[in-house]
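One protein chain omitted, others in place.
All chains are identified by letter, namely A, B and C, in their written order; residue positions are counted from 1 within each chain.
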Amino acid sequence: MSQINRIDGGLIDQEKPVSFTFNGQLLQGYEGDTLASALLANNKHLVGRSFKYHRPRGILTAGSEEPNAIMEVGSGAYKEPNTRATVTKLYKGLYAKSQNHRGPLEFDFMAVTDFFSPLLSAGFYYKTFMWPKAFWEKVYEPAIRNSAGLGTLSKEADPDTYDKGFRYCDILIIGAGATGLSAAITAAQSGAKVILADEDFVMGGRLNSETNEIDGLPGSEWAIKTVAKLSAMDNVTLMTDTTVFGAYDHGIYGAIENRDVEARADKDKPRQVNWRIYTKRTILCAGATERSIAFGNNDRPGIMLASAVRTYLNRFAVSVGQRVSVYTNNDDGWKTAKDLFNKGVNVVAIVDSRSIEPVMRVAGAQIFMGTDVVGTKGRRAIKSIKLSNGKTIETDTLAVSGGWNPNLHLTCHHRGVPKWNEELATFVPDSSAPVGMSIAGRAKGTMVLADAIVEGHNQGSAVAAELGYKASNSDPASTPIVAYNISAQWSVPSGNNRAWVDFQNDVTAKDIKLANQEGFRSVEHVKRYTTLGMATDQGKTANVLAIGIMAENMEQTMEETGTTIFRPPYAPVAMGAFAGRRRGMEFYPTRYTPSHKWSAKQDAIFVEVGMWYRSQWFPKPGETHWRQSVDREVKQTRSSVGICDVTTLGKIDLKGIDVSEFLNRIYVNAFAKVPVGKTRYGLMLREDGMAMDDGTTARLSENHFVMTTTTANAVSVYRHMQFCHQCLWPDLDVHMISVTEQYAQYAVAGPNSRKLLQKIVDPEYDISNEAFAFMAAGEITVCGGIPARLFRISFSGELAYEIAVLTRYGDSLMRVLMEVGEEFDAIPYGTEALGVMRVEKGHAAGPELNGQTSAYDLGMGGMVSGKKDFIGYTLGLREDLQRDDRLQMVGFKPVNKNDLIDKGYSLAGAHLLGLRDDATTENDQGWISSSVYSPMLGCYIGLGFIKGGQNRKGECVRAVDLVRGSDVEVEICSPHFFDPEGERLRV
Amino acid sequence: MSNTRYSAFKVLKEALTGHKGWEPVWRDAEPKADGYDVIIVGGGGHGLATAYYLAKNHGITNVAVLERGWIGSGNVGRNTTIIRSNYLLPGNEPFYELSMQLWENLEQDLNYNAMVSQRGIMNLIHNDAQRDAFIRRGNAMLFADAGAEYLEAKDVKERYPFLDMDNARFPIKGALAQPRGGTVRHDAVAWGYARGASDLGVDIIQNCEVTGFNIENGVCLGVKTAKGDIKANRVGVCVAGSSGRVMAKVGIKLPIESHVLQAFVTEGLKPVMDNVITFGAGHFYCSQSDKGGLVFGGDIDAYNTYAQRGNLPVVEDVCSGGMAIMPIVGRARLLRMWGGIVDMSMDGSPFIDSTEIEELFFNGGWCYGGFKATPASGYCYAHLLATDESHEVATAYRLDRFRRGAMIDEKGVGAQPNLH
Amino acid sequence: MSDYTLTKESPLNGVEHEFDGITIAEVIDQSLVMVAMPRDKVDKIDSAIKKSCGLSIPTMGHSTHSSDALITLWRLQKNQVLAYYPYAGDDAEADIADKLNAPAYYTDQSDTWAMIRVSGERSRDVLERICPLDLDPDKFTIGSVARTVMEHIGTIIYRDGDDSYVLLTMRSFSHSMLHAIEVSVKNVL
Partner (left out) sequence: MIINHPLLGPRDSEEFVYLGSADLIDRPDWESRTVADDFHQYQYIRENIAGDNRELWYHEQGDQSWLLVTRNTLTHEIINVELAQDVSRSMGRGK
């Protein structure tokens, strides 16, 4: 296989060929190549199509700023769209395809859009596609959507994994070029804990692309030596292939480490790690990015940034062409000519827009000073350039340098604004960088390497000293001084030829002009109107150029024109990396109840409730529908005994001499005088008077209470109580701690519940109705001395208890209860049966305590004490909350008991209407919050809220569910459907 | 004064003549010495829409819109572009439905293509309790003629085979869809209203920060600005996230806190989804723009702030929500994340009201949902400014509602703005 | 006597895994009791426990040991300490109250927490994937203890040796926590 552009040398291993596929063609590169360098070695210049006009595009850069060479890499589920070939390390079997074209890359059918480009000027969308009205969504938009977009997602779940990590350092150094390495050395020598991160898979930055000598060594060798020195130090962490993508508050930085190599070798290993780096100080040494110049047809494959030409030449041993021209407005461009010449590549012309003396002589090259390139020819690869002096020069590559822009993005992540530097013709960081960040080297605008090294060296040591470390006394590395002079050149008059500014989004100098003409004068307006800088490169090569053009159009300064907002991420980050491990079942942690193992064995169906997995019902063999199981569980519990794991309810242990007073202030009802050994139901409000939570609280001894909360609100109620204690009444002697997990708690409900429990409660404890009446609570022992707590409380309306043991016995207790219960045909019941029974009893739960209902709305106005202050008292008295026509909770039962029986759904969610009213918002009287099929009543029943409901019992209305198409006449009734007098629970 | 009407003919003509005939989309005006009938403070979507409807519906054209920076630089320029009218409570639903109807006719009304795209919005349901709540909501929507559709799990899967239906932490049991919901090209809304208002005579004044109000005897007589004092018979403040700062200049404290809402977009991708998908349980919602980027977001950043930028925890939470529900996005790269300052009210619902200062009006408290409300907010605010009466769909949006106990708390989380 | 007996089990059934450079093992038969200190009794408690066990109230984020080295106190909150000590009985609350003999409020937390020890020379590499705290051995010294959140699970981390850390999570989360540690090991080793 031939790599016709490959020359000798470079920082690659030419002994190790690596084969890969591009657009179906098997090609070869070498170990150490990027995909881009390998393509260029094989003379593949045309690698993609632009976004809007599908213009042929070649590789423009050699870094993460690449706008053109973005492709789909990998196949099947591993396919990754929009991957920059310039930063993709070549590996064996790499499979790449160009994207955004229909038909072969060379003959993209969609390229016809380029012929219509006069029509498709900036902002054309907003002026057209409106006629006829319906056509936008039916015809135009689908067409636009299909031609837009870039690469294609595989539409398969990402097969790779990702991880997250946390690292701490004194000093984070971003960028391991000459400046960053110099800073790292002095910072590390001082003893500070240093992290040095670089986005490249090889450290050294541009030293690897240039021919500078440092301390007498080739720059790349000096870099290797320095990295080796750093890696030997315990206080230094080197992170290669790691892009610091964002600066966040208080010295937190986000960084993505690419571990593709490891993940390809072992599918279980994460592909990327999302590091959160906590820093005390940061030194940004991110270097600079070269920009282009806007001249006619400056977008052809073969036109590259001059620095990229050097990178391919020096680092990757690729001569991108055989007859190369250079077009520059600064000294740096000349280096390209020199390096090419030194490697024996034919340089045909050097064109410099500045009217100065030539920077150097390069044998064989024609030199044109004060001259511009005004046009180019060659559809799929450049063939010639036309100069402003009228000359045409045949060339197969044009290296362009419009000057360098500091990579100051991270300095602006806290909304800092860079300032214009006329001498350097670019924006440089202002003093508004994030707190703790300093900047060194070319990122700061220090363009001369020798100066940048000194700056890095000094800052590494100064920042360490600020943190209290001893300054290093070593000398900075030395390198010859090479001047950088520039004279801004933004766009060149190019007649009818389009001069491209944003290569990926196809924004031309004319588009910018048109936007300005139409009143879009703010740089943000221009961006939004033309899409300039909104492509995958976020305008890294385009934006400053565009600002220059805008400033010229509007005859204002660069400073007045300003930049758009710099936002994270510095380079695009895979969504999977941000998610880390959190996907599938690991999206949230899971909580298992003490009876989980046992329940799973009974084939229980589980439901997620606030991370807990609770048994929803326990199907028995032969039961084919969940309703059969639930109906059976309800009937069996009501006729004999059922057992339900209620461990998930929040349990808060309260100790202290002021606990009863504290409870009195957080519940609506009185708690000051609850006797020891008794439980009381309590309703808690938010300060705005709305119900927050409810539960029971038992007084186990004078200064010891245990409270229960709902499962869903366990955490927020505890937080609320801590607020009340710490912020409102800090001197109350109250000590609270969650004991939710300390005790496994089971409800044992049904007429046989006492009999069942008597078999395990140790005989010295009398739990007869007389000794242990409804709402009693006590500490007992079971099964021969195992400590337990027993509460005679009931959610089902049956004679019922809740028994709690240390969680270590939780699984065992469930098994014992079932074993003991065999003689009563005891059954386990799940949350569905629990829900049915509570609706039958008219107990409010989550759907009723939905944060929109007051104690009065819930029919608990009678509980509200008027004699004490408590949270929610005052605001609960507001006029609208006391109105008679508020939505009040009542029961609803169908007039025709058979309604909905065959529908498979309940009344829940239906809205309430008068019998002859139309379904309109004005006529809406309320809604059904909870509805179940009641096996005891033989029909659906519901709890719900209706205007003035508490005074409307007996009235008939309609429960209308337009969503599912039902309209049921229901009677407003008491919510206590079953055993309204509560006789069953007191026996 | 009037701008050229956009037409197919005009577009073609300009294409052939080098686009030399396009005029500014709106006039950049300077303040008039003799003042205005109405000054709107804030050149965002709501302010521009208000000016447009004042002129169009009420014939009040001596109007200025004052914008601190460039028009559309607030939340209308940095949202996730979603429109919907799928609200629950009677105080809200008819208002948002009016907004939806205005969206549906926006382009013809403005002669400006804001790319209103009713591609549908879908809220995923994961358990029975959620289903009940969404059925309640769906019925509220149908009662208001907003349209709603319940989808079984199999229907959801058919539309989006790539959703993680069964293996996810939150298996998908169905969805509530509003087919009329969708997206709009957000910036174009500001430009379209600006153009429409400007054509009707409204002055749009950029780079004109309001630094104070001229109040005499409890009556607002105009504003102080970076460009000098400007007289007005009536002033309407409409500054979203800056509400607190602006109203503080007249000593009015509000039931509002400013918070940051982050939003995200990926690199451009060929079409994968045409709906808006909302995964409430995972704090994630997503649509795909016409350019191909997946545009998504989640919860607000919890703390009060005026800095238009967020922090990492929400970024990671939102992306994990995406991965949890549609693991095909793992290799889609997040291109840009940004933050907008949202005016979170104490019950999650907005205000369109007069204030204790005569001739000074207030519009705000839009929380993270102001974009979809833009047309109706402008429509109803213009109605109030022109007639002194609340529009019938905005009667609940009063500043004194907390004093009365008439909260419009869609989520039922109470007086904690960051939970709404 | 009852005909039925209850058997106890630890949250993770005593799980133990060895990897190259890492060991993960459930810590069993330890009790943990919250000792709440009323504001006006802190000094009394301090002297009482000194007298009874040779203990002192640790500073925040640190631990102290009894003179027989059996009882360790962790200070994670201003007004309370956690007593961590080898004890397998069901009455740890009463037992420690008896041992410390100090006028505090005692609440048994032994069954609230599952405890997993991560030890071995790669332990910090494994933990840096889940633990947001700075575990630099010179900063999080032996005996340091902190409560934080790992993988969305509230976790206490206690360093009990050079390369040895005990992670405590609420019992119901213990399987998720174990999984998180195992994934870290897989990703790092």
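Here is the rule we use: contacts are C-beta pairs under 8 Å (C-beta built on N, C-alpha and C of every residue); 3 or more make two chains touch, one makes a residue touch a chain.
Quick caveat: nothing in here was measured; it's all calculated off a predicted structure.
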{"item": "Left-out chain, listing which of the shown chains it touches", "value": "A, B, C"}
{"item": "Hidden-chain contact residue, picked from the options B:A29, B:A307 or B:A386", "value": "B:A307"}
{"item": "From A:A134, A:A483, A:C727 or A:L915, residue that would touch the chain that is not displayed", "value": "A:C727"}
{"item": "Selected from A:E518, A:E687 or A:E741 as touching the chain missing from the view", "value": "A:E687"}
{"item": "Selected residue (touches chain absent from view) among A:D268, A:E560, A:D869 or A:E983", "value": "A:D869"}
{"item": "Interface with the undisplayed chain - residues on chain B", "value": "243-245, 248, 253-258, 302-307, 311, 313, 346, 402-403, 415-418"}
{"item": "Absent chain, residues of chain A that touch it", "value": "248-252, 278, 414, 435, 658, 661, 687-688, 715, 719, 722-723, 726-732, 869, 873-875, 877-878"}
{"item": "Touch residues of chain C, complete complex, unshown partner", "value": "60-61, 76-78, 132, 146-149, 154"}
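One rule holds for everything that comes next: only the chains that are shown with their structure count from here on.
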{"item": "Touching both chain A and chain B (chains)", "value": "none"}
{"item": "Between chain B and chain A, distance of the C-alpha-averaged centres to the nearest whole Å", "value": "23"}
{"item": "Computed distance of Cα centres, chain C from chain A, in Å", "value": "33"}
{"item": "Chain centre separation in whole Å, for chain C relative to chain B (CA means)", "value": "50"}
{"item": "Multi-chain contact sites of chain A, meaning residues that touch two or more partners", "value": "164, 276, 582, 586, 588, 590"}
{"item": "Per-residue overlap in chain B, given as positions that touch at least 2 other chains", "value": "none"}
{"item": "In the complex with chain A, residue positions of chain B that touch it", "value": "6-8, 10-12, 14-16, 19, 22-28, 69-70, 72-73, 77, 90, 93-94, 107-108, 111-119, 126-127, 129, 131-140, 142-144, 148-150, 161-162, 164, 167-170, 176, 185, 187-188, 191-192, 206, 266-272, 282, 288, 290-292, 307-309, 311-312, 315-316, 318-324, 327-338, 403-407, 409, 411-415"}
{"item": "Complex interface listing, chain A residues touching chain C", "value": "161, 163-168, 193, 268-270, 273, 276, 278, 581-582, 586, 588-593, 612, 653, 655-656, 731, 733, 735, 737-743, 759-760, 762, 782-784, 786-787, 805-809, 811-813, 816, 819-820"}
{"item": "Touching residues on chain A, where the partner in the complex is chain B", "value": "51, 79-82, 118-119, 121, 124-131, 133, 136-137, 141, 144-146, 148-158, 160, 162, 164, 246, 248-249, 252, 254, 274, 276, 413-415, 510, 514, 517-522, 524-525, 528-529, 531, 534-536, 538, 565, 567-569, 572-576, 578-580, 582-588, 590, 607-608, 686-690, 846-847, 850-852, 875, 878-882, 906, 908-911, 919-921, 923-924, 927-931, 960-964"}
